[in-house]
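Written out below as structure tokens is the structure these notes cover.
A single protein chain has been removed from this complex, and every other one stays in its place.
== chain A ==
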Amino acid sequence: MSPFHFEHLIWHWPIAFYLFFAGVSGGAMFFAVLLKNFTLRGEAAYKSGFVQAACLVAPVTVMAGLGILVTDLTKPLHFWKIMVFYNLTSVMSVGVIILCIYMVFMFLWIALVFRPVIDDWCRSRFPWVLKLSAFLSRSEATITGLLVILALALGAYTGFLLSALPGYPMLKNPVLPILFLLSALSSGAAASLLGGVLLKGNPDGREVHMIHKIEIPLIMVEMVAIFTFFLGLVLTGGQAKVAAANALGFGFWGVVFWVGILLVGLSVPLAMNLFMTATAKRRFAYVAGTATCSLIGVILLRHFILYAGQMTIA
């Protein structure tokens, strides 16, 4: 069985990248809100390289993901029909609604973060923008709250998208949305860290300390979720057990799981985070390296779940 071509394989790697990008976007927005409201309370958040990175990463990834999704349709030019006709029993349809509202609030929130810059630039040119931004700023708490909810919904929805497939026993798994949400958050954190240090953010800054502190329990809970995911399959028995054996065996996807996801994607970042918290002064290479490992792990996790999930049928 070839790892990328086999019978009953319907969704290929573009879907894995879509799942990854949607998660990164939601995760990045989640951490941007945390940084602004808790770490940089009252300061000019837009000056932080990490907030800047998150505000850049979130729109780019979500739009890249949607672009991939649309080109992957067999009728790409008919994509608007998904936005005109809705079916509320369809996870994909609900996801499209979430994505659309999420993007609105994402842009509103980013505009509020950069309000001082926007206001300065518009003061002489478009004075009416100032009125608009003042109006938005009065609803900042509402926008922030809804953005957090939508970002978390976006991270979980990609998991629900796959768990609604009764034909594949590995995917029809209630732990999957939780696993996807957790890994979406850690990929958003990693993307913000990597982008932040690249945008000349201080690798030993308060933002990095804060994100690393959250990442440690996040990775540990992610490992528990993966364990629960597969133990659940084994205990379910039948084709679910076969699916677990096929996925975790010595085949291509088994190696991706053990080496790529568990070792590079989770164990190495966990060890580095613990090490940095305990002793080291954070340097560019540490932060960038750890974040890259995390991102690789999440990309591989999305591919692994998608492909290994379709290898075994009910």
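Following the convention adopted for this analysis, contacts are C-beta pairs under 8 Å (C-beta built on N, C-alpha and C of every residue); 3 or more make two chains touch, one makes a residue touch a chain; residues count from 1.
The criterion applied here is as follows: contacts and distances are computed from a predicted model.
Participant: What is the protein name, per UniProt, of the chain that does not appear here: "Cytochrome ubiquinol oxidase subunit I", "Branched-chain amino acid ABC transporter permease", "4Fe-4S dicluster domain-containing protein" or "NADH-quinone oxidoreductase subunit H"?
Facilitator: Hidden chain, UniProt protein name: "4Fe-4S dicluster domain-containing protein".
Participant: For the chain left out of this view, which of A:S2, A:T74 or A:S124 touches it?
Facilitator: Once the missing chain is taken into account, the touching residue is A:T74.
Participant: With the missing chain put back, which residues of chain A would touch it? List them for me.
Facilitator: Listed in rising order, the touching residues are 8, 10-11, 72-75, 78-79, 81-82, 84-87, 89-93, 96, 138-142, 145-146, 149, 164-168, 310, 313-314.
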